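Note that one protein chain is taken out, while the other chains of the complex remain in position.
Chain naming follows the written order as A, B and C, and within any one chain the residues start at number 1.
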Amino acid sequence: MKHLGKILILLTVAVMLLAGCGGGEEEVAAPEVFRVAVVMPSAINDLAFSQSMYDALSAIQAERGADKFEFVYSESMFVVDDAAAAIRDYASQGYNLIIAHGSQYGSSLQEIAPEFPETSFAWGTTVDTFGLDNVFAYEARAEEGGYVMGVMAAMLSESGIVGVVGPIETGDAKLYVDGFTAGVTATKGEAQVNANWIGSFSDVALASEAAQTHIGAGADILTGTAQMVVGAIGVAEENGVLWFGTQSSQTSLAPSIVVANQVYRWEVVLKEMISLIEGQTYGGQSFLITLENGGLEVEFNSAYALPDEVKTAAQAAIDGIVDGSIDPLP
Amino acid sequence: MIGNLFTEAVLVGILASGIRLATPYLYAAIGETFSQRSGVLNLGVEGQMLIGAFAAFFVSFTTGSLWLGLLAAIISGLLMGLAMAFVSINLQAEQGISGIGFYLFGLGLSDLLFQKMLGTVETVSGFRPIYIPYLSDIPIIGDIFFNQNILVYGAYLLVVAAWFVLNKTTIGLKIKAVGESPEAADSLGVSVARVRYFTVILGGGLSGLAGASLSIALLNVFQQNMTSGLGFIAVALVYFGGWRPFAVMGGALLFSMVNSLQLWVQVLNIPIPSDFAVMMPYVLTIIALVITVQRVRPPSALTKPFERGH
Amino acid sequence: MNRKRQSEVVSKLMDALLPVFAVLAALAIGAVMLIILGANPIEAFGALLEGAFGSANALADTVVKATPLLLIGLGICISFRGNVINIGGEGQMIIGALMATALGLAFPEWPGLLMITLAMVVGFLGGAVWGGIPGALKAYFGVNEILSTIMMNAIAVQLMNFLLAGPMIDPVQAGKASKIPQTARLSNAFDLPRLIPTRLHLGALIAVILAVVVYILLWRTTLGYRIRAVGQNQDASRYAGIDVKRQVVLALLLSGAFAGLAGAIQVFGVNHRMITDGSATGFTGSAGFNGIVAALFGQLHPLGTIPASFLFGALLVGANKLQRVVQVPSAVITALNGLVVIFVVSSEIWRRRRETKRRTEATFEMEIEELHPPPAQDLTANEEGVS
Partner (left out) sequence: MTETQLLPSGKPIISQLEMLNITKRFPGVIANYKVNFDVRSGEVHALLGENGAGKSTLMKILYGLYQPEEGQIKLDGKEVSIHSPVDSIDLGIGMIHQHFMLVESLTVAENVALGLPSSRGFLTDLDKVSERILELAEIYGLQVDPEAYIWQLAVGQQQRVEIIKALYRGAALLILDEPTAVLTPQEVDEFFITMRQMIDDGHALIFISHKLHEVIEISHRVSVLRDGQMIGTIPTKGATKSKLAEMMVGREVGIKKDRFETDTSEKRLVLENVSALSNRGTPALTNVTLDVRSGEILGIAGVSGNGQRELAEVITGLRPVTGGKIILEGEDVTGLTPKQLMNRSLSYIPEERMKDGMIKEFTVAENLILREHDLEPFSKNGLLNLKTISAHSEKLITSYNVKTPSQETMAKNLSGGNIQKLVLAREISRKPHTLIAAQPTRGLDIGATEYVHLRLLEQREEGTATLLISEDLDEILALSDRIAVLFEGEVMGVLHQSEATPEKLGLLMAGVVE
């Protein structure tokens, strides 16, 4: 046993020495290429939070050209500690902008950013830049779209019962649900919004059963947030219950019952950040995507025959939120 | 407001969804029952389920045939089971750990295939609830029992079949003997390795089926890590049920009904923090174990590799 | 004699290197996967090595990753030696962290050293409670500990979600609509001291020292003696007057305590606050499970667990780097990780076989010496192998 320990230690040292010789050749980025790295909590194809960022970066790349704009990503970084290592590593490789796409990464960023003053960091979704001049913050006013959806839901519901499936009651998800509830109650006072927080971002089966429960309780409209709701959408479709999506477009999953989606267009704020960085401003500001700046978009499903008066009411809600006459979080 | 729980609609809902939610647990746990009865602890169930779920979904999605999907799930599960069998029977690896390895492998591989072969979340039109003339029309009972899809019925038939195989067939006799006393079985010319290969591979196939029951019957989507710990609960249920198929079913039903109850608690706006509601099934499972004092002994040879003459 | 001695050394060396060969074999399959994905495996594994060992920062990350694995692995050494399977490391780590964090938040003015010491103690106790419950359930109610520890994990996660979104929430977040479920940052005075100017913190040193302590505990104290006795043979222990149930509780309790300590160290040394994404993994990084694997790689020996945790930590850290450099889906890493675990546990058989072979070969030599002299009056041939 003692021998084993010694040998293992020797071996590790040997491996370390070898590694030490091999490493260290960092490529220096050509200055004209803008390089972005992003760290995300779930997979890039989650049809939700992470995908919205991936899609935004792809959109910018399509616009600027792959030779002018590069981006790399670390997905499924649900371990905060691993994310911190990734952020530091990207920073040391001289990326222009490093996006920490998840509120849980804040503490790590606060620690790492001061070590790389020439690198710009972005943190979402929040409005807090820690007072650092190389950190941008960005947030989605998810409640805005939520409110608009809520208005439509209230008008489309016959039973007056609306079900919400959420992961845990926090952040982006909470904002959306709060806005949604406000929209419903503002439109139809007696309508009831039942929320089900299933305590997980990944339990598709439980999300689906939560949707079943809502339907059993009389809901004829469902909405939900985060990547596990794909389970709930299937249930909605099977039962002919309407669905409202958020974060990314979920229409493709159930074209017959998805009414509309609130789609995040992070490219709106990313472009602003990029131009600031190119003008040597590395941070210190926070950004919002809103209905007003086009970062949030209510995308109607053309395959669903939305009654005109509902569409009109939705548009009115959008206009009201944009001009400030409606507060989506009363 | 607690009173709201005791309405007919809610009780029917809890029972019906409890029966439905128990489906994947049943397939996986019955498969695990077989392998544990023969002395092999397969902790890789979750990984096998994920692979099965993906295979079922992908094949159904591309060919349009749910039955082909089902077949694919079973075959992929069998293959995973074969690998597990080889590692734990021939290589005599520590089963608890190799199981975790298979879990991680299945988790990663299913996700990888999903990203490379599908790219995004898609849906299929899965198995629909079957209308059974008359039975489905019975009030309440019909809603609870006779408004489910074929894989749900299959799961409960499987429980009966498992009981039958374990208690009424020669292979069942061999399985039990090999799990209790491989030396005795070996001395009568029963091949311990062959029996264990059979159960572990069968367990793999059933785990694959459990995955399929999620991806093409209950949920009709595939998403990375969609089982989210379900396979581990299934293993726990085997212990809960004391390695007896009907008791395992009881455990699965209890767990899923409490899970469905907690969803109702939230939907009915009963003022309990959602976190505590989510905790309920786990707490109750422990309490159930404490009050139903366990007198059942695990199979004596569980997790012990067999080698003649040792 | 000398040659025999030499071949024995070579044979032992092979044993020690076996896990390394197994890892290489798993990586070879990983290479095939990478090629299929269109990545260059040499570049990829270069990145893995670099990510784990390539710089002071990388090495520090590896050690930081290895620290909770080692601590939990130490607890596993205790519980598995006591024949108790503790799968509850995740939950125990969370509870330990929650209790230590609560203490740190409640008394922000206390001197750093005092707080750090107390927080470690409280984390240790928190984990002990969370491990002791399934221990007592097993000892006194016969509840299978695999089952109860899995359930206790789920309960701990929900408790964390509740506390971080409610009673323990960061006052800044409490005022916001989105209410990120996190605590306030602990006072800077409570940060575990850094050992070198990287993320490497005192926790690593504590863990290594504790490995020695656990070694002493298991083989030099009556408590360790009893835990091992009960783990090997409950009947004989009972006959010898040892309170078997108490040792079962203690084994799980101590095992949980080390996981709890790992949680406290993770907060005070790395995160400095608690935050939840709803799952256990976000905080623990699956250390509760990986610690089991590390301990088994270390052959359930506290000192063997040190290099085993380090290598496992290196693999995890390096794999993340690999993902960043060659931009393959992170799923590859998970699958690879699984393969490594499978290959390493499977490789054990060759070590066992060589050991048997060594003993049998010794018997062949024996033939010449012992068969022909007049039959010994010795009553004691080796019964084990014969009857």
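Keep in mind that, in the parts below, contacts are C-beta pairs under 8 Å (C-beta built on N, C-alpha and C of every residue); 3 or more make two chains touch, one makes a residue touch a chain.
Fair warning: this is a prediction, and the values are worked out from it, not measured in the lab.
Just so you know, the chain we are not showing touches B, C across the whole complex.
When the whole complex is considered, the residue among C:S7, C:T117 or C:T356 that touches the unshown chain is C:T356. Only one of C:G38, C:P167, C:P197 or C:G241 touches the chain withheld from this view, namely C:G241. Counting over the whole complex, chain C has residues 219-223, 225-226, 228-229, 232-233, 235-243, 356, 359-360, 362-364, 366-367, 370-371, 374-387 touching the chain that is not drawn. Against the chain not displayed here, chain B makes contact via residues 168-174, 176-177, 180-181, 183-190, 308-309.
In this text, only the chains that are shown with their structure count from here on.
Chain A and chain C have Cα centroids separated by 34 Å.
Distance between chain centres (mean CA atoms), chain B to chain C: 28 Å. Residues of chain B found to touch two or more other chains are 111, 115, 224, 229, 275, 278.
Multi-chain contact residues of chain C (touching two or more other chains) are listed as 158, 161, 165, 329, 331.
Interface of chain B with chain A (complex): residues 9-10, 12-13, 16-17, 20-21, 24, 111, 115, 119-123, 126, 128, 214, 218-221, 223-230, 259-260, 263-264, 266-269, 274-275, 278.
The part of chain C that touches chain A in the complex is made up of residues 12-13, 15-17, 20, 46, 49-55, 57, 59, 61, 64-65, 157-158, 161, 165, 172, 177-182, 185, 199, 266, 270-273, 275-279, 281-283, 285-286, 299, 301, 303-304, 306-308, 310-311, 314, 316-317, 320-321, 323-324, 327, 329-331. Listing the residues of chain A that touch chain C in their complex gives 1-5, 7-9, 11-12, 15-16, 18-20, 22-24, 37, 41, 43, 72-82, 84-86, 88-90, 92, 102-104, 106-107, 125-126, 128, 139, 143, 167-172, 174-175, 178, 199-202, 329.
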